[in-house]
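Got a structure here, written out as structure tokens. Questions coming.
This part shows chain A:
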Amino acid sequence: MAGLRARVRAVEQAVAAGSRPRVLYVLWPEPLIVPGRESLVTELIEIAGGRSISASEGTDYPRFALEAAVARAPEVILLANHSASTGGIDRERWRGLTSVPAIRDGRLHAVNGDLLHRYGPRIVDGLEQLARAIHPEAFR
Partner candidate 1 sequence: MSPGARLVAVLGVLALVLLLVGAAALFVGSAALSPGAVLAALTGRTGARSIESVVTLSIRLPRIAVAALAGGALAVAGVAFQALTRNPLAEPSVLGVSGGAAFGVVIGQSVGLGFGVLGAAGLTAFAFAGAVVAAGAVYLVAGAGRLSVQTLLLAGVIVGLFFASAITVVISFVDVNRLGGVIHWLLGNLATIPPASLGLFALTAAAGLALVLPHARELNLLALGEEAAQQLGVDAERLKLQIFAGAALLTASVVAFAGPIGFVGLIVPHALRLLLGPDNRLLVPAAFVGGGIFLLAADTVARSIVAPAELSVGVITSFCGAPFFVWLLRTRYRALL
Partner candidate 2 sequence: MIVEARGVGFVYPPARRVRPFRLADLTFGVAAGELLGVIGPNSAGKTTLIRLLSRVLEPSAGEILLEGRPLARLDRAEVARCVAVVPQGVPPQFPFTVEELVLMGRFPHAPGRYFESGADRATARAAMAATGVLELATLPLDTLSGGERQRAVIARALAQEPRLLVLDEPTAHLDLRYQAETAALLRRLNRERHVSILLVSHDLNLAAEVCDRLLLLAGGRPVRLGAPEEVLEAEVLEAVYGCEVHVDKNAASRRPVVQVVWPDAGGR
């Protein structure tokens, strides 16, 4: 347990100095499902030094309008993939959304959803993964 806490603190310290970019976390792409106010992922994104654009939505995992996500101009987009059996990540549908800073800057990343959606010790692995995706400069 102590080791896990230390790793969390290390992440917090690493991202403390940086900005807090707007993050769109895509739990499911179609229909678009995102983490809301109460969800674990929203909390993890905070710790990893980002701000989820859907952090103020009512329920845990609300369905979200694609255009609402685009309008909130996320700087980082994280696509959760769900274990190997579901295949690759569909990057294609995001490529056309050229007004989104994350797309413009090439900051569309896949993250391992299995590490982030369930409580347990592996969440710390997930947190480190999130932090690296949101603040790559802090882990060079």
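One rule holds in what follows: contacts are C-beta pairs under 8 Å (C-beta built on N, C-alpha and C of every residue); 3 or more make two chains touch, one makes a residue touch a chain; residues count from 1.
Basis for inclusion: all candidates are chains of the complex that A comes from, given by their letters.
Given the structure is predicted, the values throughout are model-derived calculations rather than measurements.
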The one of 1 or 2 that touches chain A in this complex is candidate 1
State the interface residues of chain A toward candidate 1 in the complex, per the touch definition above. 27-31, 33, 57-58, 61-68, 70-71, 73, 82-83, 85-88, 90, 92-93, 96-100, 104, 113-114, 117
